[in-house]
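The complex appears here minus one protein chain, its other protein chains still in place.
Chain IDs A, B and C follow the sequence of writing; residue 1 opens each chain.
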Amino acid sequence: MDHLPEMLRSQPHQPSAMGAIERCIAACYDCAQTCTSCADACMSEKDPAMLVYCMRLDLDCADIATATGRIVSRLTKPNRALTEAALEACIIACGACGDECREHAEMHAHCRICAEACDACAEACQSLLDAMQ
Amino acid sequence: MDHLPEMLRSQPHQPSAMGAIERCIAACYDCAQTCTSCADACMSEKDPAMLVYCMRLDLDCADIATATGRIVSRLTKPNRALTEAALEACIIACGACGDECREHAEMHAHCRICAEACDACAEACQSLLDAMQ
Amino acid sequence: MDHLPEMLRSQPHQPSAMGAIERCIAACYDCAQTCTSCADACMSEKDPAMLVYCMRLDLDCADIATATGRIVSRLTKPNRALTEAALEACIIACGACGDECREHAEMHAHCRICAEACDACAEACQSLLDAMQ
Partner (left out) sequence: MDHLPEMLRSQPHQPSAMGAIERCIAACYDCAQTCTSCADACMSEKDPAMLVYCMRLDLDCADIATATGRIVSRLTKPNRALTEAALEACIIACGACGDECREHAEMHAHCRICAEACDACAEACQSLLDAMQ
């Protein structure tokens, strides 16, 4: 996300939680990419039938993290309840996906890395929720 | 969604709430499209500055409804907490977007129709939440 | 897509190709949903390793059809080259995904239905390309 810090500094609205917003956006896009890669890697493993729940959660988590990253990127007239609900859904998705990926972390490095990205995303979303209070 | 009913009947998993699932998927994709169209129509109105909050909520709601429609479409090993959180976020987004669109419903037909699609989506998501209990 | 016809009639811009636009939007959202469902159904089959290429193309096609459906939904100041490139990418994705799904059509009804939705989407995109000339 080379252009993210400069892009946020150029925004007409400069909310007080901008530091937490920047970290949350970066973590959501990173998590969305990592979950997309993990679902694809699971498909290529010798026995993908063992990894069905992992793939399924990867796809869900990629979709929610993508939506959340877009919503948090918008600084114009945010709706607090909507933003909070998106962040909460993202935290739950990252928790579910990260927990499942951790089960396969010793066997598959892509699952270990995906769990780390999910944890980082959940933490960044929670930090933004806290900063919004 | 011409192929939706037949597609769901062909799925290996046939959950008991399939009727509610079908209506929820259809409503999410319909709402995602309607919100995308409403944001675009608002941009073309003579004074888009009056419709900024409406456009912003349209974009957020389109993103959440798209993610929710995808997640509910997946019937393999669903994670209940994740699905519920997505449905709840979608209900909140549809509520916020529908309420704002209703403010402009007399002036702009696209806002009236978008509010109807948001209401229908929120109801379908709530019905699925109820059916999951 | 219950609200699509009325939503398009309410738009400030009424391009001459509106009939082709409406069919294209409906087909793109239908195809995006069908491909999402087919990828999920493939995951649940007894031997998902046999369906890896099908799942992969389902995911790609769902992503392109979603993007194309959104782009075609926007009627404000469209960029012709951009719209054409999206439609062409969608036609190629639908062709690849439909061809692969047809290979499994006798074994898996979800692949047969997905191939039909991909064909319908490719045709609707091509018809819009033709109408734009």
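FYI, contacts are C-beta pairs under 8 Å (C-beta built on N, C-alpha and C of every residue); 3 or more make two chains touch, one makes a residue touch a chain.
This structure is a prediction, so every number in the text was calculated from the model and none was measured.
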So one chain is hidden, and I want to know which residue out of A:D40, A:D99 or A:E123 touches that hidden chain in the complete assembly.
A:D40
Of B:E22, B:D40 or B:E100, the residue that touches the missing chain is B:D40
Taking the full complex into account, what residues of subunit C touch the chain not shown?
52-53, 56-57, 59-60, 63-64, 66-67, 70-71, 74, 76-79, 81-82, 85-86, 88-89, 92-93, 96
Write the list of subunit B residues that the hidden chain touches.
39-40, 43-44, 46-49, 52, 55-56, 59
Against the hidden chain, subunit A presents residues 1-4, 6-8, 10-13, 25-26, 29-30, 32-34, 36-38, 40-41, 43-45, 62, 66, 69-70, 73-76, 108-110, 112-114, 116-117, 120
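Rule of thumb we're sticking to: only the chains that are shown with their structure count from here on.
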Which chains share more C-beta contacts than any other pair?
B-C
Fraction-based call for subunit C against subunit B, same above half, different below
same
Separation of subunit B from subunit C, taking each centre as the mean of its C-alpha atoms, in whole Å
19
Distance from the CA centroid of subunit A to that of subunit C, rounded to the nearest Å?
27
Which residues of subunit C are in contact with two or more other chains?
40, 43-44
